[in-house]
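Only one protein chain is missing; all other protein chains are in place.
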Amino acid sequence: MRIEKQQLASINEQALPEHRESFAHLEKVLNNKGLQADQIVTKLKDFQVAVPSWALGTGGTRFGRFSGGGEPATLEDKIADVGLLHQLSQSAGAISLHIPWDIPGDVEAIKQLADSYNLVFDAVNSNTFQDQADQELSYKFGSLCHVDQAVRKQAVDHNIEVIKYGEALGSKSLTVWLADGSSFPGQLNFKKAFQRTLDSLQQIYASLPSDWKLFVEYKPYEPNFYSTVIQDWGTSHMLADKLGDRAYSLVDLGHHLPNTNIEQIVATLMMVGKLGGFHFNDSKYGDDDLTVGALKPYQLFLIFNELVDGMEDPSSSNPYPAWMIDASHNLKDPMEDLLQSLEAIRIAYAQALLVDRQALEEARENNDPTLAQEILQNAYRTDVRPLLAEARIQADGALDPIGAYRKLNVRKELIAARGAKSISTGL
Amino acid sequence: MRIEKQQLASINEQALPEHRESFAHLEKVLNNKGLQADQIVTKLKDFQVAVPSWALGTGGTRFGRFSGGGEPATLEDKIADVGLLHQLSQSAGAISLHIPWDIPGDVEAIKQLADSYNLVFDAVNSNTFQDQADQELSYKFGSLCHVDQAVRKQAVDHNIEVIKYGEALGSKSLTVWLADGSSFPGQLNFKKAFQRTLDSLQQIYASLPSDWKLFVEYKPYEPNFYSTVIQDWGTSHMLADKLGDRAYSLVDLGHHLPNTNIEQIVATLMMVGKLGGFHFNDSKYGDDDLTVGALKPYQLFLIFNELVDGMEDPSSSNPYPAWMIDASHNLKDPMEDLLQSLEAIRIAYAQALLVDRQALEEARENNDPTLAQEILQNAYRTDVRPLLAEARIQADGALDPIGAYRKLNVRKELIAARGAKSISTGL
Amino acid sequence: MRIEKQQLASINEQALPEHRESFAHLEKVLNNKGLQADQIVTKLKDFQVAVPSWALGTGGTRFGRFSGGGEPATLEDKIADVGLLHQLSQSAGAISLHIPWDIPGDVEAIKQLADSYNLVFDAVNSNTFQDQADQELSYKFGSLCHVDQAVRKQAVDHNIEVIKYGEALGSKSLTVWLADGSSFPGQLNFKKAFQRTLDSLQQIYASLPSDWKLFVEYKPYEPNFYSTVIQDWGTSHMLADKLGDRAYSLVDLGHHLPNTNIEQIVATLMMVGKLGGFHFNDSKYGDDDLTVGALKPYQLFLIFNELVDGMEDPSSSNPYPAWMIDASHNLKDPMEDLLQSLEAIRIAYAQALLVDRQALEEARENNDPTLAQEILQNAYRTDVRPLLAEARIQADGALDPIGAYRKLNVRKELIAARGAKSISTGL
Partner (left out) sequence: MRIEKQQLASINEQALPEHRESFAHLEKVLNNKGLQADQIVTKLKDFQVAVPSWALGTGGTRFGRFSGGGEPATLEDKIADVGLLHQLSQSAGAISLHIPWDIPGDVEAIKQLADSYNLVFDAVNSNTFQDQADQELSYKFGSLCHVDQAVRKQAVDHNIEVIKYGEALGSKSLTVWLADGSSFPGQLNFKKAFQRTLDSLQQIYASLPSDWKLFVEYKPYEPNFYSTVIQDWGTSHMLADKLGDRAYSLVDLGHHLPNTNIEQIVATLMMVGKLGGFHFNDSKYGDDDLTVGALKPYQLFLIFNELVDGMEDPSSSNPYPAWMIDASHNLKDPMEDLLQSLEAIRIAYAQALLVDRQALEEARENNDPTLAQEILQNAYRTDVRPLLAEARIQADGALDPIGAYRKLNVRKELIAARGAKSISTGL
């Protein structure tokens, strides 16, 4: 399914006058504060977030999975779904593939298809946390950290194969997330597990094309419930540091212990030029993988405040990070959920762009926490939605993506085309 | 120090045109959604939050205290400070006293003074968590739960005395917060401690004037670090239920374990008509007592969403709750901190008033979490500050309370009047 | 597979002298403290814990499942497995069924089979958290709390059917665990969800045989990640209280927020005679469902300290609780894992039996936390394993259950009999 430009324009039409008025008002308000609305709109248009191929189907928990209908069962369908999201939101211009769930058959055809939706291929993701049907050795007790050298080799080879698929499609980075760890005290020799993981990663790194990056993800628990080999940013950074210049840490918002100050981790990693990628989601308890911004939008803003600070710092050696949504959609229509996530991410980004950084630094120099808080809250409390809407309109997207999605009966059409029982690969 | 009406008017003058424009725009936007801005402004004007007498001085931690200057050393000074806050914000129309820190000498003079600032006396607070200089028996091992009947009697008598002071001043409720608990496994017999606490509370309740309410606060830990007698809302409710119709639970935002769904607790207590009072603050780790809304403004909004739902439900038997700020100000000027808290509370309240409750119920009936989230986020993302400013302007307050506070050099004047070393009672 | 009595005796033989010596030493040590080892051994022999039918297969997470071999695919096989566990440990004399996974076909044959292993049928468990293949209406958005009366009826009817199966087998209680809740703010009307749940439970309660109990389980999150209808013991107790005398709360060790003082909850529920059942497991992060005692054995002891206190209190109105293991075994052989759990439970129970309760109460009366801690730690630090071994030996069980299990090659035989791909129902 593709949406015609004219369809969206027609849907946008009615609400356009109200948008114009709100935007004009906001433009004036920002102008009074020395901010140029159009510059922010431009930055918003440029800010694209990758959608992972596994997020287009209904997620589940160990207690069950309640699939919706019309899920994309093929890579082509997944690309089409991301294409739809991008048409509506003009902010999902990339897709992130997961191997072996999304092995491309005809690479050229896949590339052309993506291109027809203005999509590029972002980081590729390996999977050594599950056993595939045809797999020789099991990852039950780990992959890159496994005590058995043969298992490690299998996992290393898989990652190298993933790089190959990525190269063919034009990806420029590999994300390694490991479930490796232990569920019981004593099960694992922490030090040896680290060393074996490092050794395996070094082999993968050796196969990394020279213009690629390797992202090392960390996570404190789940699916292992006592320890994980890469339990925190410190461990991830230690590995990335030992691997080399093209290895970076990747921050997933859900991969932290309760109350962690994530924004400080982001700042620290950017300070040393080692923040490579970012996985967006939200959570209340653990790695709940809920819609971005659904629970803690202020924390998201504070994180973007650090991201913008790092990105706009000319002296920073940190590369432009890879952005990806990593959420799971147990109850909502995955497409609607992704639209809400895309909106929440851009809202936080826009708010962070409004922060008066010079005034903030002055408040800090004066030990004035009251004023520093005022500056952040002034930015955060601003209703930035007209900026996002304007960015979408200028790029021929939808004024109200979810409204348009519903008016266009997308899900109904997808079910009609793919069936009510079509199930996507993923968690 | 008192601020002249004309002083504020003159300070407000310059920013008034911009406010008028923003308010007019918001009024129109809300009107398009079927909302009357003026009705919301009226509700905001009516919403008054008590300031506790101990919040006017610099707080501390066990590691030390860094007092600022000009702190109010007398009850009169404390009333004056709350008066200033109320003049500026028009939302702090009550003061909540803590006995024995604020025993009124000349009751009539105190009442007149408060009245001159348009302040009333909200809930009175007892203190059985510290030993006072002249105190006969120690609360080291508890008060209302103490194994020694004589200690319990002393604590009960103290509470009855607090009621007496409150009656004289026109208060209508007593808040009981207990530090009682244990720091080591085995120290306390949980069941006996509960029974003794219930017995003590029953004695206090027996002395409660017929038009008074008793609020039973709960807290999971601190200053005891293994158990507390009233560890959660369930225990508080059990006690309030056994005490009688005029006993209620009191929710303090900082008194919960990590990740607790506080809004559900609020809804549950209101459902059974047993939510009596509310203590506002914010926190990241424990009972951090930070500025309201400084960390988790969306959670605050979700809580207000339940509060408004309960307050606007004609079938609810829950009384109008007592609102109080219970924050501690280690680094900021306490007055500025309170102004920020007052603002954050009203922002959350205003946002909750914008929620389209009928549409929300429909989304719920249709199992449409996407839409339910949209409805809440639409309200939350609205910049409601013009509504608050309008409410203040209409009541002769400051357009920008903190800005006015700084322009008026209030702290400087207070230091000049009271000295740089003046220290307030409190934590 | 059945183990011959003689097989065990022969395996036990070699280690028996060392056991006799250790038991004799411990008997003397305890005797010096005024404790009778044989009385404790008798209590240990009487203490039986139910094994749930779903714990006999390999568990999984949302990231995958790594099944072992020889899992019991039928109810008969499950009973046989519990029978084996009971033969070895002499402490697993009950099985707890889960409907619809374990619907008994020929009831009499099933009862005879269980009886041949000296097993009784403990609480039956309903399942309204998953959709079964032939199910008319979905539980995607809840069951007993669902907005649609037809879904609620389906769930109520299912519970009544579960009672029927239980009656046929001789069970005397129904455990209701609900996944009902919401994953996004706004999704659920907390108050209506509670009321609908209460109404549904009342219908189930009305169908409860007069000698049955109803256990209401609580859980703060998972599979829903924003709210659950029965989020804590307070909510569970509120429901049980409204339901009637035969309704009780059920405590599952993994169903609490970080740092919750569970032992106090246990004491509180027993104080009011409302603790009905107990689910044992252990966890570090959330509802990790790990082997009992694998992470926090001292907490388990503290909980047993309260359980014993309640059970041995002649004035207590609390019924004898229903004990069940509720763990999931992702990495270990489920049978070995259950043997470790059974051992850990009984160790904690034995330690709690050693506590000098009179001295403890005296220490409490004297506000002597040092001594209270000494008393608890003296009990906890005692190596009670000879007591457990003696209880097993006296009952013809294994001196070392896991050792015997391995020597007997049980898993190998099960795989030979059932196949390497045999998969059990469960999570």
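Think of it as A, B and C in the order they're written, each chain with its own count starting at 1.
Following the convention adopted for this analysis, a residue touches a chain if its C-beta (ideal position, glycine included) is under 8 Å from a C-beta of that chain, and two chains touch if they have at least 3 such contacts.
Because the structure is predicted, anything quoted here is derived from the model rather than measured.
Undergrad: Which of the chains on display does the removed chain touch in the whole complex?
TA: By the stated touch criterion, the chain not on view contacts A, B, C.
Undergrad: Which residue, A:74, A:207, A:259 or A:394, contacts the hidden chain when the whole complex is considered?
TA: Selected residue, touching the omitted chain: A:259.
Undergrad: Touching the left-out chain: which of B:30, B:251 or B:294?
TA: With B:30, B:251 or B:294 as choices, the missing chain is touched by B:294.
Undergrad: In the complete assembly, which of A:109, A:147 or A:416 touches the absent chain?
TA: Residue touching the chain left out of view: A:147.
Undergrad: Over the whole complex, note the residues of chain C touching the chain we left out.
TA: 18, 21-22, 25, 28-29, 32, 258-259, 261, 284-285, 291, 293-299, 331-333, 336-337, 340, 347, 369-370, 373-374, 377, 380-383, 385, 402
Undergrad: Name, in rising order, the residues on chain B that touch the hidden chain in the full complex.
TA: Looking at chain B, the ones touching the missing chain are residues 59-64, 66, 129-131, 138-141, 179, 183-185, 187, 220-223, 225-226, 258, 283-286, 288, 290-291, 294-295, 330-332, 427.
Undergrad: In the whole complex, what residues of chain A lie against the chain that is missing from view?
TA: Chain A touches the missing chain through residues 140-141, 147, 182-192, 194-195, 220-221, 226-227, 231-235, 237-238, 257-261, 263-264, 267-268, 270-272, 298, 302, 305-306, 360-361, 363-365, 367, 369, 372-373, 375-376.
As a working rule, only the chains that are shown with their structure count from here on.
Undergrad: Averaging only over C-alpha atoms, locate the centres of chain A and chain B and give their separation in whole Å.
TA: 39
Undergrad: Show the residues in chain A shared as contacts by 2 or more other chains, in ascending order.
TA: Expected reply: 258, 284-285, 291, 294-295, 331-332.
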